[in-house]
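Removed from the display is one protein chain of the complex; every other protein chain stays in position.
When the chains are written out, they are named A, B and C in that same order, and each has its own residue count from 1.
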Amino acid sequence: MVNVGIIGAGRIGKVHVESICTKVADGKVAALADPFMNEETEAWAKEMGIAKVTKDYKEVLADENIDAVLICSSTDTHSVISVEAIKAGKHVFCEKPVDHDIEKIQQVIDALKDSNVKYQVGFNRRFDHNFMAVQEAVASGKIGTPQIIKITSRDPEPPALEYVKVSGGMFLDMTIHDFDMVRFLAGCNAEEIYVEAAVLVDPAIGEAGDVDTAVITIKMENGAIAVIDNSRKAVYGYDQRAEVFGSDGMVSVSNDAASSAVISSAAGVTGEKPLHFFLERYMDAYAREVGCFIDAIENDKETPLGIMDGLEPVRMGIAAGISLKEHRPVKLSEVTV
Amino acid sequence: MVNVGIIGAGRIGKVHVESICTKVADGKVAALADPFMNEETEAWAKEMGIAKVTKDYKEVLADENIDAVLICSSTDTHSVISVEAIKAGKHVFCEKPVDHDIEKIQQVIDALKDSNVKYQVGFNRRFDHNFMAVQEAVASGKIGTPQIIKITSRDPEPPALEYVKVSGGMFLDMTIHDFDMVRFLAGCNAEEIYVEAAVLVDPAIGEAGDVDTAVITIKMENGAIAVIDNSRKAVYGYDQRAEVFGSDGMVSVSNDAASSAVISSAAGVTGEKPLHFFLERYMDAYAREVGCFIDAIENDKETPLGIMDGLEPVRMGIAAGISLKEHRPVKLSEVTV
Amino acid sequence: MVNVGIIGAGRIGKVHVESICTKVADGKVAALADPFMNEETEAWAKEMGIAKVTKDYKEVLADENIDAVLICSSTDTHSVISVEAIKAGKHVFCEKPVDHDIEKIQQVIDALKDSNVKYQVGFNRRFDHNFMAVQEAVASGKIGTPQIIKITSRDPEPPALEYVKVSGGMFLDMTIHDFDMVRFLAGCNAEEIYVEAAVLVDPAIGEAGDVDTAVITIKMENGAIAVIDNSRKAVYGYDQRAEVFGSDGMVSVSNDAASSAVISSAAGVTGEKPLHFFLERYMDAYAREVGCFIDAIENDKETPLGIMDGLEPVRMGIAAGISLKEHRPVKLSEVTV
Partner (left out) sequence: MVNVGIIGAGRIGKVHVESICTKVADGKVAALADPFMNEETEAWAKEMGIAKVTKDYKEVLADENIDAVLICSSTDTHSVISVEAIKAGKHVFCEKPVDHDIEKIQQVIDALKDSNVKYQVGFNRRFDHNFMAVQEAVASGKIGTPQIIKITSRDPEPPALEYVKVSGGMFLDMTIHDFDMVRFLAGCNAEEIYVEAAVLVDPAIGEAGDVDTAVITIKMENGAIAVIDNSRKAVYGYDQRAEVFGSDGMVSVSNDAASSAVISSAAGVTGEKPLHFFLERYMDAYAREVGCFIDAIENDKETPLGIMDGLEPVRMGIAAGISLKEHRPVKLSEVTV
């Protein structure tokens, strides 16, 4: 049994608490920390059977009963707490991104060098049933050598403007999942990125210095060409698809809906919209990623996504930012510590 | 080149004229006969390059240049003209049904015995790309031994009441196509039929002595169980599907639409309705069946549907009528001349 | 918090234990009884946090801490234990069927008359996301008046012959789910049933006195015509579909698969097979039905399926058996206590 401390009791922290409590047999949430811990959350934690509730995550790190921590706090604290947790000998599951600043990620890499702790980055989509099936088809050679990789990733609605301003920009906030997916599906790193982006959804996003629509072309190290298309607003819901085309065929996945019901009427033949957003679409994936983390600890396996999987998508996001600004293809080799 | 005379210049007669003129290289429409021939039709026939236009089909039968006739006149004349045409040495393509009375069909059978003419019955659906694919999958053994055969056949709207009254009833008018399809897909004849039917679309149809909704179960001679569901009114359009389930799998086909366009919006994910009715859905099938008829004549092959294929669905329709009336399963062996 | 005792630790009993432990917040499994309780199961029960483990279900009924029982024992004990549990003042969730003998179901009905306990029958498919969507579309009037109801229900493989012999026959064992589904979708009871069935899968099933393939036509009290097609063996997996056709349109659902991945290759365009069998397909439905039962107790609501919902499908199964034997349509009114 792995005793887990959750650092950060926001939306995603709570998702992980519920997953571990209900779906991960070998994990137990022993502590929950949040600087804004309130009575309501405390009561909820009690109900979930969490023994220790605190405002100070350092108490969790200091607790000898805790084997591992899940860092679900705000992005700017991820790398710092990661380093502290590693030094405290705790296994670490860190929500994405590890940091927007690759120097800070380098500090985590350095801290891991002399440690024996497991480290996993929270790119949940790798654990989605559909994307797992695509990756499996590619990795098993069913489509031959991958040549074109296409990812569609569109949110149902833009985040609050306040969030946009501190998000690090669309590429580091939203596309970062797709950058990880491209690496997952191609089985290699990116070599060069070109961005065509615009503000087509909401001018206020542009005024905040960000974009909301993008088509991103990526040359992968294995020669495949990847393309991601992003929008901050798809009125029909969360659009999450992928397609890999190769020398022997193509694998593609479509969106999930709440049911397969189709109504044929005088107005047309109508099925359900995709599941609304990430909590609906990826709930099983969240449980699966945490299950893998616990399994890696229990059975001394490698985590499925290590710290380098945390670094590369951030480098890609930075390269995308340079491409947007300088309007040219940017090599990943330009983005170094 | 086969010279063809068309007897009957109604909707389906015109469809065949157009097919032969534009899609059947080896056929030529040399004559068109209709007792209600008018100026408009005559002008149209001229435009289509038809040399002889007449009110009297007997002129067509007497014309030595004519090799074959297509009988597209009203149902009550099919068997009589068939016999006359056979005696005149013309090859015959006869629209379905050959007759509602199996004694009259027997007369056609008798006439054919001493003749050398080709005879084909117009069950056009056998030439539809989808149903051909189902039959091919079954016949080639791809699904093993057929066990359950399901046919959905629903019209977009009921015919005019005047027509309902003279139609011979839904089973002989509409379901007859499905009776043929069941034989086509199973590769054998029916043994027993049970009907559950009702008037659910329009009470006036019931007052006219007919039904408008039915589920018909058929035991086939090879042991497979078939089920047809019919409605005179599907508001979403002409619903024409089939599914065959067997020991090694299942083959199924869906409806055709004008395009594969799907619109995803806040209201749902909506595709097009099925093609409206038989002229839209089966236009290619009409051309293909006539092409086969011409080919059978030119190259002295068997026609794909002979007179026995005209007889059996009528027997099934009669058995269905008895089942409805007497509310019991009816063996095909009960229906004899 | 509702304290639950589970009677029967077989496959389905364990499913319910897991559901309640991980997905039903307001329920707690306080006891588990099984006459064949062994060390392995006992250890598993401990791990799931179940305080009381026993071979004797009467201990569960006698336990004052227990609010409700789930009867997951063998079918022949369902009605007896139901009556005992009701008399002991326990709320009852009873797996389907309540009994094969409607007199025994009548005893449960009688026992409930003077009691205040909640009673729910375990027709899990009503809680499947797809069938819920169909029912919702029908009940909300989206397809108008229902006219034709079609249910396809095929198992991936027949049960062991030993089981077939004691199963009560395919209609009471397998089709009973579809009989419930027809009532659920139509929103009314059946009036008359006609069966066309055969032994097409395995002659040994026939030798055991049962059938393995059937098409069942049902006249519903609201005038709609329903048709169920069953097979004990679909090589492509568990086939569970439904379609309701009405005056204003049609609603239909397709099977669930593990992912939406489709591989296009030189061999064709291939997607995944349906989920293998009921444990894969209906896992969420099992959790949902038990959640509803707990909710009904906690909040004093009606259970979604009462004892009459346990009775009617059994009457339909008996009528189907008569129809098969006597080869005629059978009215439900013929099947009385």
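In the analysis below, contacts are C-beta pairs under 8 Å (C-beta built on N, C-alpha and C of every residue); 3 or more make two chains touch, one makes a residue touch a chain.
It should be emphasised that the depicted structure is a prediction, and the values quoted were computed from it without experimental measurement.
Q: May I ask which residue of B:137, B:151, B:182 or B:198 touches the chain that does not appear here?
A: B:137
Q: With respect to the chain omitted from the figure, which of A:227, A:258, A:283 or A:322 is a touching residue?
A: Reading the full complex, the residue touching the unseen chain is A:227.
Q: Among C:44, C:236 or C:277, which one is in touch with the chain left out?
A: The single option touching the absent chain is C:236.
Q: Considering the whole complex, not just the chains shown, which residues of chain B touch the missing one?
A: 22-23, 129-130, 132-134, 137, 142-143, 248-256, 258-266, 272
Q: What chain A residues would touch the chain not displayed?
A: Against the missing chain, chain A presents residues 145, 147-148, 150, 154, 194, 196-198, 200-201, 213-215, 217, 219, 223-227, 229, 231, 233-236, 239, 245, 247-250, 327-329.
Q: Considering the whole complex, not just the chains shown, which residues of chain C touch the missing one?
A: 234-236, 239, 257, 264-273
Simple rule for what comes next: only the chains that are shown with their structure count from here on.
Q: Taking each chain's centre as the mean of its CA atoms, which one is most distant from chain A?
A: B
Q: By Cα centroids, which chain is closest to the centre of the whole protein?
A: Chain nearest the overall C-alpha centroid, as shown: C.
Q: Provide the C-alpha centroid distance between chain B and chain C, rounded to the nearest whole angstrom.
A: About 42 Å separates the centre of chain B from that of chain C.
Q: Can you compute the centre-to-centre distance for chain A and chain C, using the mean CA position of each chain? Integer Å is fine.
A: 39
Q: Return the distance between the CA-based centres of chain A and chain B, expressed in whole Å.
A: 58
Q: In chain C, which residues are in touch with two or more of the other chains?
A: 248-250
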